[in-house]
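Note that one protein chain is taken out, while the other chains of the complex remain in position.
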């Protein structure tokens, strides 16, 4: 309903955005670092399916910290384009989770980028911790729906 | 449908967003410069009611350039908050238009900020130009719905 | 030495930057919201002359919160331009301080924007507080060196 209208089938969460002017650069395309914000928003929405929003996780004393990120830019997104980002869990163990992402034009479906991020769980003292079981169990991994 | 779900009564356009992590700073609130992006998105949606999107305006050879901006921050927006921005035209003449904005929490309605921006029309040569009549006539000014 | 090489005569602090690609938009100029970050950096450097950096202020339990901002954009800054921002105190009382700013091309001196920001002091409980005297006394106000 807000911003990124999120939909999910519990295994893949999709958010939708329209590219705004602040996201463009003078090449006339989306500046490459901005995609990372979209990935973050998609991942956050995917976490909501666990029944605990990321805001609530932080309030409960957990943080997720990005440790590794890869992104392949395929075709540039442009101003005012409708884009969607699909996010899913590629793998998860007791201490870290890896997400996969596909960024696509929301009408043509054309691929704009694919990406992965690995995140660790930190406790209140900023030390690496174990995933709370009730969260990890709600984040099953699936095979990549697109080639990363 | 995308991003900011925009609604308008032709005189006031409302967009809705959820605050994302990239918009926060270490005070735990939205970094003050980010509000300007929200104003831009709201203004862009308001322009769509003219029947010509801002993308189409640029393709037709016009640009809008912000010349003056004022913003009063009243209460901080926070991570994951649902916010709405209402935008309207305060005044318009042949060469410039002034928008008013109210940024509000989307559930409580509490005011987060009020703002104004004045924009000039530039032609292809980056010179100040006159508003095309069919655009200006679709942007009637109204009294401020909130005290700016 | 770092980033913005800051110089000051204790009353006016000057920072210097080169416009980077992330700051541009598809009009080929600096996106208007980015100037606010430059103002912030200039103001932060000006605070350093008090003998207490803003980081140290926060560690000591004070925060500064922007309450009002005005900016007049005069001529666009462009990619790779050397720019300088001059910051000074326009007025200060026991609870708030107003800064003035001039953004200029660093070689030609041509004015890009002028701006003002008013900030309040918050204590640890996010309540408006009084300026610590040893900070306020190090921030004397001066007449605007350029017309705002």
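In this document, chain identifiers A, B and C correspond to the written order of the chains, with residue numbering beginning at 1 in each.
Criterion: a residue touches a chain if its C-beta (ideal position, glycine included) is under 8 Å from a C-beta of that chain, and two chains touch if they have at least 3 such contacts.
Keep in mind that this is a model prediction, so the values were computed, not measured.
Checked against the full complex, the one of C:26, C:44, C:67 or C:116 touching the unshown chain is C:44.
Take chain A: the residues that touch the chain left off the picture are 27, 32-34, 36-37, 40, 63, 65-73, 76. Panel shows chain B; residues 21-22, 24-29, 31, 33, 79 of it touch the chain omitted from the view.
Residue positions on chain C in contact with the hidden chain: 1-5, 16-18, 20-22, 37, 40-41, 44, 53-55, 79-80, 82, 106, in rising order.
Methods note: only the chains that are shown with their structure count from here on.
Central chain by Cα centroid: B, whose mean Cα position is closest to the mean of all protein Cα atoms.
By the residue-number overlap criterion, the interface of chain B with chain C counts as same, with over half of its numbers used by both chains. Ranked by how far their CA centres sit from the centre of chain C, the chains are topped by A. Remark: chain B and chain C have CA centroids separated by 24 Å (rounded to whole angstrom). Counting partner chains per residue, chain A has residues 21-22, 79 touching two or more of them.
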